[in-house]
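A protein chain is absent from this complex, but the other protein chains hold their places.
We call the chains A and B, going by the order they appear; numbering starts again at 1 in every chain.
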Amino acid sequence: MIRLRDHWFYLVVLAGLIVLPLFTDSDFVTAVMPSGLSGSALLHVFILMFFFAFMSQSWNIIGGFAGQLSIGHAAFFGIGAYTSTICYIHLGLSPWLGMFVAAGFTAMIGAGLGLISFHYGLRGPFFTLVTVAFAEITRLILLHWNFVGAANGILLPYSRDAGFWDFQFNGKEPYYYIALVMMLCSIALVAWVARSRFGYYLHAIRQDEDAAEAVGVPTKRCKIQAIALSAALAGLGGTFYAQYTQYIVPDDMVVGRVSVEILLGTVIGGAGTIMGPIVGAFILISVGEATRVIFEGGGTGISLTTLIQSDVGLAEKFSGYLAYLAGGGGGGLAVLLYGVLLIAVVLGMPGGVLPWLTRKRKSFAKSDKKGDS
Amino acid sequence: MSLFEARKVTKRFGGLTAVNAVDFNVQQGEIVGLIGPNGAGKTTFFNVISGFMKPDEGDVRFLGDSIVGHKPSDICKRGMTRTFQIVKPFPEMTVTDNILVGAFNHHRDAATANKKAREVMELVGLGAQAEKLGRELTVAGRKRVELAKALATEPKLMLLDEVMAGLTPSEVTGMIEVLGRVREAGVTMVIVEHVMQVIMNLSDRIYVLHHGEAIAEGSPKSITSDPRVMEAYLGESFVAEPGGEHAS
């Protein structure tokens, strides 16, 4: 669904990303980027971006292509992280293999969830509610299961001589390239899906399930396959996250906020498109970093609680509060913008930014009559 | 052996019997019409025989095998498909892709499926609109896409639910032509239709449904002269002797 002439643009970007780690410490980058955004900090931002793009791409298969809105993908993500980590700690299995155990396990759970939901004919919002409940149940199990550290989570054992097989590295560069390759693989997978019968079937299901069923689309089976594939990718992402942060804990991973962040990139970039999730992740991380940089050093050091309990008059409290807000308040501005972006996209450009741009360009270059597909 | 056979098919909604012990059969190569006044149970019957609803009693057989309880997609794989009265083109897909989804039914490979889709597109006369989106089409265009999607699945039997509804007289003529070509291509059809002229011209045989029961069956000619049919359509006062048997 991408025009040929788009490809060289993506290739140039890719080439740039491949050589980027060589330059993150250069004088040029340090001069151009805002303070604090060079070296490993800059790499970290890109790792986050690739990781987000990868997770969004995973959601794209079930949420974008098949149109089944899951708000529970944090569960697959968390289960993936826990599975490979447990395999590593208790069985000594390399996370490189563990991540595929994790993917297989999350795929099975995803298929099970799909089997139950779709067997009972749950559609639309009711499927969404099931995914929300599923994520919450997963969180509660992890939170109370002592074997996996309950509320404390698991701190991955750090060893000085950890090597490649331990999926543990000292610098950020290896993680950078791993995340980049994972993102590229997810794009390749989705591109393949988009052109295959499976992809057409998923698109048909999203638009009209009855009509799809009537022309021979096995809707239930396709949806189960889609959620299993999607869950498998989210499981892989979980392993990467566990290895990168070296610390997993239910309340950081299996919460609604994470589920929403996973779908955010896809919905903003363009659900059901190949590059939409990538564009979305890029937009989100850029917005997040920009707000962080702009309001950096923010916070006047005023604590809201102290302010309220202080022994001054209302007027003084009020002016103190204004100063508190001017200093960035309690933070959260990046998420505030995420919310605004999501609302704006839903209301202003349903389908996402990428399809919107494509349409704009099409109407701009009307001479080019051939559609893309 | 009939290509398609419904035996004593009954469907109830709560206390209401929408379809009552209807026998129905279709032979290879026929066009069979299904008519009846509003509320006669045509749509319910259609949903039951196409696999979208399960009958409470009776059996539905296609190519000699019972298809009761099978999913519509399975039934489609076996060679029987349907269209919807309220047409359902995939709105965000081009006409080509709409038909392609149907063509994938028997061709896993995108290239051969594409070839099949082009063929069907020409047969139905949609070539000029290949790149339009489903939602951009006129009613006539949608009806043709609906037909083309079904045709692309390469059915032996096609169930058509009011493909003429909402068309202008000239569009109806065009559609009749298309159905003629479809028949020549060897596809057997069951058509539900309100436009009498169409059904009388196209059908080899007609079933009349009234109050959920099949009250008459026969050639178009015999149907038009059947007093039970006249009663059903025009009301009892027009007929000398009321039939007096109504389904509850």
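Keep this in mind: contacts are C-beta pairs under 8 Å (C-beta built on N, C-alpha and C of every residue); 3 or more make two chains touch, one makes a residue touch a chain.
Note that contacts and distances are computed from a predicted model.
Per UniProt, the protein behind the absent chain is "Amino acid/amide ABC transporter membrane protein 1, HAAT family"; the candidates were "Cell shape-determining protein MreC", "Peptide/nickel transport system permease protein", "Amino acid/amide ABC transporter membrane protein 1, HAAT family" or "Protein translocase subunit SecD".
Hidden chain, full complex: it touches shown chains A. In the complete complex, the hidden chain is touched by one of A:Gly36, A:Gly121, A:Gly163 or A:Gly330, namely A:Gly330. Across A:Leu42, A:Met55 or A:Leu69, the residue that sits in touch with the chain not pictured is A:Leu69. Hidden from this view is one chain, which touches chain A at 67, 69, 71, 124-126, 128-129, 132-133, 136, 256-257, 260, 267, 303-305, 308-309, 314, 317, 325, 328-336, 338-343, 346-347, 350.
Here, only the chains that are shown with their structure count from here on.
A separation of 46 Å divides the Cα centre of chain A from that of chain B. Against chain A, in their complex, chain B makes its touches with residues 50, 52, 71-74, 76-77, 81-84, 88-94, 96-97, 100-102, 104-105, 108, 110, 113, 131, 134, 149-150, 152-153.
The part of chain A that touches chain B in the complex is made up of residues 195-197, 200-201, 203-204, 207-208, 210-220, 370-371, 373.
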